[in-house]
Each structure stands twice: as C-alpha cells, then as structure tokens.
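Right, chain A next:
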Amino acid sequence: MIILLALALWSAAFWCHECLQPRTRAAFPHQTQSVHVKQIVRALAPCVALIFCLRLDTALGILYWLGLGSAAGLGTSMLMAMLKHKRGLARMSKPPL
Partner candidate 1 sequence: MRETLRVHMGWLHSWVGFLAGLVLACIFASGTLAVFDTEITQWMQPEAPLTQGTALTPAALQAATQAVQAEENKGLSAFITLPSQRDPVLRVLHYDGYEFIGDVLNPETGDAFPVRETAGGQFFYNFHFSLRGGSLPGVQLVTFLGLCLLVAIGSGLVIHIKGLWPDLILFRPFGARPRAWVDAHLIAGVLFLPFILFMAYTGTAIHARVLLPAQPFFPAHHAKTHKKEPTVPKGRVLQAGPLSPPLTPLIAQARDTLHSPDGNLVLFTTDEVRIFKSDAFGPFLTRDHVDFSRKDGHFLRSVTQNPPAVKTLQLVRGLHYARYAPPLLRWLYFLSGLAGTALMASGLIVFLMKRRRSSGEKLLFRLAEALTMTTVVGFPVATLGLFWANRCLPAALSGRAFIEIDLFFALWGLCATHALLMSLTRHAAPGWRQQLGFLAGAGCALPLLDLVSHSHTWVHGATVFMSMDALAFLSGLIALYATLKLRGPAA
Partner candidate 2 sequence: MMGHSASPDVKSSQKRQAVFRRLGLLSVICCLSYLTAHLIMLDTQHLPFEDIRLKTDLGGMGVAALLPVLVLVGFAGRRHMWGLIISLTACTGAALAGILPF
C-alpha cells in the first residue's frame, strides 16, 4: 500500500512538472492559481514519498524511492505522450534530427 502511495506521489510530481512546461501549457491550459498548486505538488510530493519509503524500510528506503521515482516517471511520460497524441499534439515539438 505504501509502495503504491509513493508511486502515486511520484507520478503526481512528474505530471505537475510536465504540465508546468511551456510546451504543455498550450495543450493543457490552466489558471494562475493552479500553477502555484502544481509547483507545490512538484516540490512536496517526492519528499512525502521519501518519508513513506523510509518508514517502510529505513535501510533500503532510499533505493525504493529512487526505483519508484524512475518507474513513475516512465509511466507518466508514456501516459502524457498518449494523451497528447489523442489531442493531436504529438507533433507539436522540436523538429527531428
């Protein structure tokens, strides 16, 4: 359960991070107030996840935290890519090589 919670927190942080990028703001417009909320979530969620992981296992908590962060980042990036593709925004990016 704690693991799932840590994964969700990491995912939320990555989601907010991507939403705060100028290229994504065009795709997912939001208000100024929600920008602050996203900034706070981006900063705090990984810290809370770390606390959970350390509570789960003091010695190995940091390893769980890093591993779950990587996995959550991968999942969120794929989800974002699919959502952008659905909205027809997949090609709104830098030109290829």
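Definition applied: a residue touches a chain if its C-beta (ideal position, glycine included) is under 8 Å from a C-beta of that chain, and two chains touch if they have at least 3 such contacts; residues count from 1.
If you want to know what made the cut, all candidates are chains of the complex that A comes from, given by their letters.
Keep in mind that what you see is a predicted model, and the values were worked out from it rather than measured.
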item	value
Selected neighbour of chain A [touch, this complex] from 1 or 2	1
For the chain A and candidate 1 complex, residues of the former touching the latter	3, 14, 17-18, 21, 59-60, 63-64, 66-71, 73-74, 76-78, 80-81, 84-85, 90-91, 93-97
